[in-house]
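Here's the structure we're looking at; comments come further down.
The complex appears here minus one protein chain, its other protein chains still in place.
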Amino acid sequence: MVRLKSRYLLMEIRFEDGLVDQSLSSSTVYHDILRSVENTYGDYGFGCIKMSFKVKYVNPFTGVVFVKCSRDYYRMLWHAVTFLKEVNGRQCSMNTLHLAGTINSCQRFLVKHNKKQLRKMLAQCKTPAEKGKISKMLKQLPSAKSMEDEKKKRQGDLALKHLTG
Amino acid sequence: MSSRVTAKQKSEYYYLKCVLEQEENGTIKYIVLERVKLKSLIVNALKQLHGLVGAAITVDVLKCEKTSGEIILRVKSSDLIKLRSSLTILNNYNGTPCRCNVKQVSPYLMSLAADSRAWSPVEVRGKQSRYYEQS
Partner (left out) sequence: MAAEFLEYSPKRRMIFDKFFGKEGEEKCLNSILEHHFNFSVGVLAPSFSKQKLYESISSVFTEFSCLAEVTLTEILDTEFILKFVKPGSVCGLSHGTKIDTSDCAALLPTGILHLSLTKDTYECLGIQGKPSPFKNSLRFDIEINLLAQYFKPSKKFYERALRGFLKTGLKFKFLFSAISKSDDDEPSRQKLEAYFKSHGIIYEAFTNKQELQEFSELDIPVISYNNEPFLEVDSECNGIAFHEWLGCVVCGVDCSESASDSFVSTLSCPRPHHPGKAAFWKWTGFLHSDAVCEVIKLAREVLNKNPQVPWLSIMIWGFSDSPISWRDHRHGYFLSGLWEIMMNNHEYIQGIWGCSLWIKGGTWELCSYLALEWCMLVGVLFCALSLMCTTRGATYEDPCTRFSGD
């Protein structure tokens, strides 16, 4: 049995005007990316990507997008995303944050990344109300230690699984 | 005092000999284009199948025979597959259906000068042979 290997790309949409678009849905992102692929790689690229391409998750507030693609053609997708200029009819650019083999590891990266961003925002805060809000959010996120533990546990599980077959 | 040099295995360029054909009432006609028009037709075909990346390929139109419609193209060997596939998919010129028939592909331009498959030793009045007699 052959497994279909895939890659997950964690991407971020940044609109030109710096605002968020609440009407952003996964289907609009899907169609815009596909159109960009067709533009850069033609019918052939479209055919290659279409088979396995999926938009797994879109967060309209942070502009974060999870995209699944087959392992053979993810480079094509990556290149095409660079040439993407418009999503939902608005000027934007797309930025690839992370490439991973599983959606889980993508998510872990996203947590880390968000934490970094929140810390940055914390430093830029001007009013105490904003500060309180962000520090509350930071507390809700899993701490560095718990993430480390989880990682160790996962590795232990994997090792055990390997040993026991 | 003799010496021998072997050229690199991978040649830099590939050469294609083809004709643009058009079918009208069961007879095959050859479309003769100017070199510039032909180049834009090929670039469009590349763009259709391989997008902007394909359109960026350098294709040299070396020859466009006026009488027989014979075309010789040159392309970098890494782009040969893209060009060849686009020529296969090419299906219309100015709205009229046509096809590109690739006769020979070779890494050496010189091998395109003789085509033993199209040659007939005795005079045969066929479509194929008439075309080659012209050239």
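Every chain is named by a letter (A and B) in the order it is written, and numbering of its residues begins at 1.
Note that in this section contacts are C-beta pairs under 8 Å (C-beta built on N, C-alpha and C of every residue); 3 or more make two chains touch, one makes a residue touch a chain.
Because the structure is a prediction, the values reported are computed rather than measured.
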item: Touching residues (missing chain, whole complex) on chain B; value: 1-13, 15, 35-36, 39, 49, 58, 60-63, 65, 72, 74, 77-82, 84-85, 88-89, 91, 99-102, 105-117, 119, 121-122
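Everything that follows uses one rule, which is that only the chains that are shown with their structure count from here on.
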item: Distance from the mean Cα position of chain B to that of chain A, given in whole angstrom; value: 45
item: Chain B contact footprint on chain A (complex, rising order); value: 38-45, 79, 83
item: Chain B residues touching chain A - in the complex, by the definition given at the top; value: 46-54, 85, 89
